[in-house]
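Dropping the structure in here first, questions after.
As you look at this complex, bear in mind that one protein chain is not there, while each of the others sits in place.
== subunit A ==
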Amino acid sequence: MTEQKKKTTIILFSGDYDKAMAAYIIANGAAAYDHEVTIFHTFWGLNALRKDEPLTLKKGFLEKMFAKMMPRGADKMGLSKMNFAGMGPKMIKEVIKKHNAMTLPQLIEMAQEQEVKLIACTMTMDLLGLQQEELLDGIEYAGVAAYLADAENGNVNLFI
């Protein structure tokens, strides 16, 4: 194709399982539309990129508290509605299975396979005390300018 690829950029601010699912479904759809896709993860959205195994890293007291209180990885995230202290995510995963839809970790894997650019916001990583070792491999680290460089030519731009 001679023309430049269209771009989709998504900011994932939310750390809710359902909202992240929506973001990743749109991202995968856009990648199938042959768009160049970027998901910029900031604040609670960073938790979608956390590895699920516990790591011992040098951290201060506040950072340790944050690390303990936040979900460790996409699979452990809660729902924005009807979370019911963890029962909600169990139910949603059950219906996902029933309808043969994809779970959030599968959607993230599929996005990486489709070369969706996953970016972690370094400033909010510092605030939440998250280190690169804790996040998935193959992602990029950047700030607002890098995001804007993608977004200013974007055809679809979402904040979730």
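The rule we apply is simple: a residue touches a chain if its C-beta (ideal position, glycine included) is under 8 Å from a C-beta of that chain, and two chains touch if they have at least 3 such contacts; residues count from 1.
As a working rule, contacts and distances are computed from a predicted model.
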| item | value |
| --- | --- |
| Protein name (UniProt record) of the chain left out of view, among "Membrane protein", "ABC transporter permease", "Sulfurtransferase TusA family protein" or "ABC-2 type transport system ATP-binding protein" | "Sulfurtransferase TusA family protein" |
| Selected from A:Tyr33, A:Phe84, A:Tyr141 or A:Phe159 as touching the chain missing from the view | A:Tyr33 |
| Footprint left on subunit A by the chain that the document does not show | 1, 25, 28-29, 31-34, 99-102, 110, 114 |
